[in-house]
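In what follows, a single structure is set out as structure tokens and then discussed.
With one protein chain withheld, the remaining protein chains of the complex are depicted in position.
Naming follows writing order (A and B), and every chain is counted from residue 1.
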Amino acid sequence: MGRYLRKRILISVSILFLILLILFLLLQFMPGSPFNDAKLSEEQVEALRKQYGLDQPVIVQFFKYVGNMLRGDFGVSYSISPNTPITTLLVNRFPITLKIGFASLIFGTVAGVTLGLVTAFFRNRFVKILYSLFTMLGIAIPSYLFAMFFSWFIGYKAELLPLLYDFRSPFVSTVMPVAALSFSVTAVIARFTKSEAEDVMKSDYVMLARCSGLGSGSIMVKYILRNSLIPVITVMAGLLVGLLTGSLVIEKMFSIPGIGGLLTTAIESNDYSVVLALSFVYSALYIVVMLILDLVYCVVDPRVRLGGKPE
Amino acid sequence: MKRIKRYLCFCMLFVFLASMLGGCGDNSTDNKLTELNIGIGSSPVTIDPQLISDTGSAQVAVFFTSTLYAYNERRELVPELAESCDVSDDGLTVTYHLKKGLRWSNGDPLTSDDFAFAFKRLIDPATKSNSVYLITDCCRILNAYEINTGEMSVSELGVYAPDDLTFVVKLELPCPYLNSLFTMTNFSPCPREFCNSCGSSYATSPDTVLSCGPYILDRYEPLATQIHLVRNPDYFNADQIELPGVTLQVAADPQQAMMCYSSDQLDIISVSGELAELAQGDDHMSEFSVAAVLTLEINHLSNTALKNRNIRLAIAKSIDRESITRNVSRFGYYPMTRVIPPDYYTETDGTDFARDQTLYDEYMQYEPEKAAEYWAKGLNELGVSSIHLDYVVNNAQTKYAEAIKAQLETNLNGLELEIIPLPAKEWISRLSGRDYDLIQSSWVADYADPTALFQGSLGDGSTNHYFDRDFLDMYDKSFLTYGEERNLLLHKMEDKLMTDVAMIPLFGAEYNYLIADGVTGFQVNPTGTEPVITGLRKELK
Partner (left out) sequence: MTDTAVYTPTEQDFVPAPPELKETASSEAVTGSKNDMRKRFFAQKSAVAGVVILALLVLLAIVGPYISGHSYDEQTLKHANLAPRVPGLSAAGILDGSETMNKTGGSETVNLYEDLEITDEYYLFGTDSLGRDLFSRAFMGLRISLIIAAAATVINLLIGMNFGIISGYFGGMTDILMQRFIDVVGSIPTLVVVTLLMLVLKPGMGSIIIALMLSGWIEMSHISRAEVLKVKELEYVQAARTLGAGHRHIIFREIVPNITGKLITQIMLSIPSAVFLEAFLSFVGLGMPAGSCSLGTLLTDGFQNVLLHPYKLLPAAIIMVLLMVSCHLVAEGLKKASEQ
């Protein structure tokens, strides 16, 4: 366990460094340095360069940059909110995105696992059709179309939920975005759970349990649920990427003040400094979640703990 | 089955946890009913009045700022923070007498020094405002140009505060439309001590900004998607403000905004483009004529071909504006074949400056055969058979560019256009940096005078490298003449631009808003830079 943990952390740190290196290199080539904009004299630019440490060798600059990024100093926005420190922009936005992302992940997983297990367990025609419809649509339709669909029916026609994020009712106004985002999660998890559960049901130990007279309820919980749930953890990391991407569009549509909407705005107006900073934040978030999922997997699956590799 | 029930309980727990994550304790939404909810298209870039250079930011700042003069809900120019103003005989010294007892929202008195500080802050190179042209070009405040180029220090700007209630502006050239110009939020006062104590964080949060307008900023962060304001009891005209509060809600997706309006979640939304068709025939739709125009700017230096008048004329005459407004934009735009839109400026005799919109049809009307003739002539003079031009356009208006490109390329043999769609900020920097061959520009006049729409073709300060001695002389003279003589001069200037095909007018815009039942008093100032919000009322249904 310890060795595995060390290895994983080491890899995570090196990924972070690689990303920082890429971002730093990109930063060198990007237009829009803080002093391009203003009408400054040569001497003033020189003084500014000195102040920001741009006269030092590149390698020193790089480590300074790494230090700044790790301390959470991401520089200032260039065009979408000129001269506002990016950290200021992130402080309130990050938790909102995180909340919505995790709510979608949890909601989607629970719904997906339920759907997958039910389909695998009850070989009912109606359930099967429902399952196929759900999974196919979830995979084939981009989240923004779901969002539009929900907005139209639930928000506009039925007037049940607010169409835009509202500080005065943060919970109610995030229901639709979460639903739209979790659709694809549900689809993927359901497919995965179903095939895992079917494998488990065919396995010898379930057969044995059945033969020894255990009721289907306890088989379901003791064997099928547990053994098919563990591998679900491995797909969650991949789904997280989808959620991050989905949040870009969904946050913009529902006017959610999160980092996804911020990134979309920054991309639309070519605000490089914000895009680079958010790339780092997204990568760091992703790496941390991957690490956590890996550790959880390590705890629940003894094979990994004992030196094997999750495949 | 019991186990399954337990599993279901487990699921419920998860859902519950998820909802906890979503945040608990939804406040009562009662005040949503009495307050006004206005949909805006994007978050403001900044709410620092002196830094504002776009209409999106200005429409937020008007709620908590106030200016010397202002437009009221009947579009009349009336004194706001000023009681009256005196103009010296030579027109170079303008003295404003402020109202008595003006206060900032923290209780501090608002004095003429706050105005002087604001004006100096606007010109100060350290502020890095993009709206400096307002006092170096639109009007010429004494020494403004020299301060901007760094030849003089900020303290030498021609604005003075001899006592708390008197604010004096000294100009280099008389400016007949000064009061109209000073309605812009950029000219709202700035509390000197408060601003200095906030440093660089001034106007970045409700705590770092003071209000002198009808409302106080209550909830705001940079790039906020929801801005909340409450009534300002210290506003000099507070009795007239009935709304307890206003929420400005960003609805970046116009369809979402439309649905919000239809389901009573927003009271006022702006509608434009194709979606406006959804609101056609609705009595809640209000039209506001404004001085917002779409033009095709020609770079007179980037390409030798564009120096040729026949080529420019051919381009101008092969755009079928009407077919684009009728089929592509459908609502919100009308074809324009001259620089000045109708109902924008009234001459001294009370007639509309631009009453005859067909005046320049000889140069601007769609006539493909004639265009082809000019084109052939032009190509002949240049000795080339094909021309390649970059056509820069703002991302949001690519559709018109596509239509214009198709028309130009069909009508003019050998023309090749490359559309370069850019985000707003880069598009503006291409325009002001004159880095394009053709650029589709949209411009809202800053003040109610024809010269506001000539700004783009003014020599050094131009956005199109059009450099004509006569035109510049006429512009300088326009500050010194009055009445009928000035009208003639302005007409001559427009003549000059059109006969030279210095730029190609495309469309004029009108603003459309959907305003819910019970909401009254919404207005847009005559130029279209800012809404007028002092008269807003909402009756409960």
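Quick note on the criterion: contacts are C-beta pairs under 8 Å (C-beta built on N, C-alpha and C of every residue); 3 or more make two chains touch, one makes a residue touch a chain.
Here the structure is a predicted model, which is why all the values come from computation and not from measurement.
Only one of the listed residues, B:239, B:282 or B:349, touches the absent chain: B:282.
Checked against the full complex, the one of B:71, B:261 or B:288 touching the unshown chain is B:261. Residue in contact with the omitted chain (choice from A:249, A:262 or A:298): A:249. Here one chain is not drawn; of B:73, B:402, B:435 or B:495, the residue touching it is B:402. Interface residues of subunit A with the unshown chain, by the touch rule above, are 11-12, 14-15, 18-19, 22-23, 26, 29-30, 136-137, 139-142, 144-145, 148, 152, 241, 244-245, 248-249, 263-264, 267-268, 270, 272, 275-276, 279, 282-283, 286-287, 290, 311. Seen across the whole complex, the unshown chain contacts subunit B at 254-255, 258-259, 261-262, 274-275, 277-285, 320, 323-324, 327-328, 330, 395, 398-399, 402-403, 406, 419, 421, 514.
Just so it is clear, only the chains that are shown with their structure count from here on.
Every residue of subunit A that touches subunit B in the complex is listed here, in rising order: 37-39, 41, 77, 79-84, 88-89, 92, 99-100, 102-103, 106-107, 110, 114, 148, 151-152, 155-156, 159, 162-172, 174-175, 178, 217-218, 220-221, 225, 252-257, 261-262, 265, 268-271. Chain contact summary for the complex, subunit B toward subunit A: residues 1-4, 6-7, 11, 14-15, 17-19, 21-24, 26-27, 29, 31-32, 42-43, 45-46, 51, 125, 128, 150, 200, 204, 219, 221-226, 228, 249-253, 255-256, 259-260, 262-265, 395, 423-426.
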